[in-house]
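Removed: one protein chain of the complex. Kept in place: all other protein chains.
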Amino acid sequence: MRRGAPALPPVTASLAQLPLIGLLRSASGRFALLFTALFAASATAAAMVLWWNTAGALDRQTDAAIRADATALMERRADAGLMALVPAIIDRLALDVQNEALYLLLGPERQILAGNLDTWPAEANADQPWIRMPLLRDGAESEARLLRVELGDGHRLLVGRDVAEKLRLRALLSEGLAWAAASSALIAVLGAWMLRRALEDRLAPVYGTAAAIGGGDLSRRVPLSDRQDEFDRLGMTMNAMLDRIAQLMEGVRGVSDAIAHDLRTPIARARAKLEESLDSAADEEALRAAVEQGIADLDDIARVFKAVLRIAEVEAGARRAAFAPLDLAPMLADAAELYGAAAEALDQALTAELPESLPLVGDRDLLLQAVANLLDNALKFNPAGGRVLIQAQQVAGLAEVTVADEGPGLSPDDRGRVGERFFRTDAARTTPGSGLGLSLVRAVVALHGGEVVLEDTYPGATPPGLRVTLRLPLGTVPEGTGSTAA
Amino acid sequence: MRILLVEDDAEVARFVKKGLQEAGHTVEHAANGRDGLFLAASEGFDVLVLDRMLPGGVDGVRLVETLRGQGNRSPVLFLSALTAVDERVKGLKAGGDDYLTKPFAFAELLARVEALGRRPSAEVPTTRLKVADLELDLLSRTVTRGGRKIDVQPREFRLLEHLMRHAGQVVTRTMLLEKVWDYHFDPQTNVIDVHVSRLRHKLDKGFDKPLIQTVRNAGYMIRAQ
Partner (left out) sequence: MAGMRAFLALWLPILLAGSAAAQSDQPKAPLRVTTDSVGYCRALAARMAELAPRAEADRRLLAEGRQLCDDGHPRAGIAKLRRALRGAQAPR
């Protein structure tokens, strides 16, 4: 939280200079603006509906009354002739208790025949029959709504109403709306501010963590609330990413450790041997033998190097793209056949117990290499006359591949270390290469989302033998690696 | 054979060139991809040996893609210090025919170059392979020597077929693992030797002349003496 703070002041500073642009640059500002805009739009819509239903209705009511009055007068004229309009207008004026009726009947010479308006307004000559005029009554300003009716023979009639009362109502309404607008504006601003604050508050831990990571502190993680919302999901995703990065970094560190341990020692050994033979080789034959030994040593070093790189590659998970459906059964049968002959040559017996078919989604080359490493190990540690069993079966959504030998096995301590970081374990092993072999097996199985189980072949016996079981999920590509941690 | 070697490391190039010349081949060397592409496009070579990573903007993969785009079908062997599993696939996909990781034994390189240079053309299907008095029928999948039928297992049949297709050439253990078993890694146990000696035992039993020879520090070869 506190580390997130330095990221905020620049935003506020630019806000002070360019309010709208600064606001638009920050996502939370844009959300807040959007919120304000939506709020304003809905408030405006509400005001418009209200206006239409009140002030608008009053106007329409007035117009309807005027139209009805004019129609009645026209009927009168049709019944009794043009001149009957004069007493009709006088009667209407006499009975106008509300004091709002306006009439003006004009003769052909523009002389006023009846009505209560002083002149015929110029505006009434327009095309539009409906007009709106200012009105003076006793020095008080008001407004008139008038309808012009052409009577023929140069006679014209204005029928109208004084709408002062309606104007007063409309003013009241406007005032009310203005107050409503002001308060909703206040709410909108408050809401936008709160929204922005909330967004920034929720994002601050993410900023803070990212800044700390950027600064080199890889141990930092985004603190999570227990709301399980989008921000927590963002944080969780970030944390998962950071875990993965940390894991890869550790892998890189592991590779350098492994290079130091697995390569420096044999290089030193080979170098010493060559130097020694250079100084003391008796004849050319001895020198040749020493060079050949040197080449063989280098080949071993290259092999270890390759294995270390392969393990790192597998642990990084880069190989998951090569996953494809495959059948384990014929693959294992091939491996058993390939190693069977070698077992016989070593006076051992390799037995395969395999099903007809064992379909799986995975990486053929890596799985083969894993099984080959197990078989290599088994043959290497088995005593003469020993047996090696390779077995595979499907157990509840898992493919179980077992390689069991009758060798010295692994002590419980060593087993634990096999489950740790790969290169550390082989430090405990005296036979070079074998520890790396198991490490690769572990990495390959982890890549497939499975686990490696190490047991005694014959518990309690001496030697107990080693029984390695690979439990591989059959189905889809796994989400993450490292499920062997348990 | 005329061989083009494109390799930027002078020491490796000198070593490989010398070895190939001693084996009786003509070798042209280019130190970068651009020169290599120029040479490969202007002259005919039986085999191209290309470093996977080359200076000068044109790396091995680009070079092969360009050549293949021009219709050049010369077989290509990639040399690479990249060990990632996908690199081999990438190299082969680009049009390479074989892939060898550095460091390598020269014998391995020579065997692979010669195998590529004298590759039997795929257009003429062979149904019978013959070396001395040993015959292999690809249709009936039978092996006879001196008219006598020899029982072999399917895998041994394929092993023998591969050796006979490259009769007179050295075939390394790694090549056999790759071509016969489709294994692209080196097992620590010497599994191939056992299989070859079994096969040899079956073939040579009751005959004077051994057909499969072991080539020291390299691999195996089948040939009529």
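Letters A and B name the chains as they come in the text, with residue numbers starting at 1 for each one.
Convention: contacts are C-beta pairs under 8 Å (C-beta built on N, C-alpha and C of every residue); 3 or more make two chains touch, one makes a residue touch a chain.
Nothing here was measured: the structure is a model prediction, and the numbers come from that model.
Taking every chain of the complex into account, the absent chain touches A.
Touch with the chain that is not drawn comes from one residue among A:A37, A:A272 or A:A296, which is A:A37.
Only one of A:M74, A:M133, A:M238 or A:V453 touches the absent chain when the whole complex is considered: A:M133.
In the complete assembly, the contact with the undisplayed chain comes from A:E141, out of A:E141, A:D201, A:E250 or A:D347.
On the side of chain A, touch with the chain left out of the figure occurs at residues 15, 19-20, 22-23, 29, 32-33, 36-37, 40, 44, 93-97, 99, 102, 115-119, 121, 123, 132-138, 141, 144, 162, 178, 181, 185, 188-189, 192-193, 196.
By our rule, only the chains that are shown with their structure count from here on.
Taken in their complex, chain B has these residues touching chain A: 83-86, 89, 101, 103, 105, 155, 181, 183-191, 194-195, 197-198. Residues 295, 298-299, 302-303, 306, 309-310, 313, 318-319, 321-322, 334, 337-339, 341-342, 344-345, 365-366, 368-369, 372-373, 375-376, 379-380, 433, 437 of chain A touch chain B in their complex.
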